[in-house]
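A single protein chain has been removed from this complex, and every other one stays in its place.
On to chain A.
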Amino acid sequence: MKHEVRRRLLYGGPHRPFYAVKRNSSLGKRRRRGGVKSRSFEKRGQHPGTRGRQAEARFATRLVRAPAMLKCGMGGSQVKVFGKAIQALSRVSDELWLDPSEKGLALRSVNSCRSAYGCVLFSPVFFQQYQWSTSVKMNDNDTISNLNCKLGMKSILPIFKCLNSLERNVESCKIFTRSDKCKVVIQFFCRHGIKRTHNVCFQESQPLQVIFEKSTCSNTLMIQPRVLAEAIVLFTSSQEEVTLAVTPFNVCIKSSNEESMDLTSSVHSEMFVGPDEFDFFQIGVDTEITFCFKELKGMLIFSEATHAPISIHFDFPGKPMALSIDDMLLEANFILATLADEPSRASSPQSLCLSQKRKRSDLIRSNSKAGKNVTSKALEHISRKAAPKRLCPNETLTDISALENCGSPPLKRVSGDVGEVPASSVRRAEEVLASPCLRKFSCMFFGAVSSDQHFSHPFDSLATASDSEEDVNYGSFSTF
């Protein structure tokens, strides 16, 4: 130890303690989630001169780490697009994940009933400056973990509130994280030399991402947002659900009425759009899907900012649908659950889901045996009962507790620790859920975001023990 210290003294000249720089003693209070261990500094608040270095040196063999960080900057016009993305995601849920990766900065949001998921991925080209890093922990086990940053929508939405005035006044914007304080700092450099700084605390939480293969959908439509916006005007804000009915000859967007609603009091509206209004029109199967209106509005808000056409990918009722915008600079995906009104049809996607889950759990078990720390890949499958009046039932929790009452364990998300979901219990859950008199929403495929690049195509490496032929199609998923 002493040798190390002396070496440090010689390097860079005689020792001069930097008293001006006060080391924050709260560094030691780092959260311990996700298996990330923290350094404990001397709590005297001194700069680690000799003393600090000694303490550090003591732990040198165990903990040398750089925290995960994000640092990006954008110009005034990009702030508006960024703000619109946040506004659109606020329609999905109250929580927002900031997830930097080499593909760019992803903003993710999942609603509490898991029936809607939004992700906007800004490529590095979108920003004037983009730097990110994972936290690297040199340890017995190498762990690479991303910046797991979850923000409350209530904290971040007001910052990007008046986008028009932001567009006019803000010249540039910098966003960076301070992992030591669990804060995201957003700085607006405005005209007249005004600088506005917002510090938003974040929670460490692994974001979820949806695994959904857009190209396997039999129906794809691409339409200018203006047309959809005109359709939206038809419906009142009290309209919860909207039905999209397609045939090879036309597309109909209409208000969807629940059976329990008072039909004699509500207006039923529909709009027929001909195929030539779409930029791309491919209908493989005539179908009618019903989904939540709120999230569609959210997507439209965002599309106004990008002027790019919206692609809609969908299949049969029950299977999730995707609304996406693909631009050079960004990619937005909103995956929405659709109403499945026939229990028999709904059960088949469920079974697909569950078999994936089984495979996933196999993978997790086998990897843990191999000693690898699969911290972040997991599949979560929740299939819900739709309450008669609403798209989102009051609580997913009630469904889970119902499952518990039925004797099967709840399906849980695998977080930092390796979880095991026994295959048999999963199957039991499926049987419980497939009761015929309920209208169900299709499940969403979920996986936690992984920084572990080895597992980009997990299913390819599995030996197939599939129950149905369709499993083969799900061999390679694209993750959003």
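Following the convention adopted for this analysis, contacts are C-beta pairs under 8 Å (C-beta built on N, C-alpha and C of every residue); 3 or more make two chains touch, one makes a residue touch a chain; residues count from 1.
The rule we apply is simple: contacts and distances are computed from a predicted model.
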Per UniProt, the name of the complex member that is left out, chosen from "Oncostatin-M-specific receptor subunit beta", "Bardet-Biedl syndrome 12", "Checkpoint protein" or "Protein YIF1": "Checkpoint protein"
Given A:69, A:182 or A:234, the one touching the chain that is not displayed: A:234
Among A:273, A:289, A:305 or A:337, residue touching the chain not depicted: A:273
On chain A, residues whose C-beta touches the chain left out of the figure: 230, 233-234, 236, 263-274, 276-277
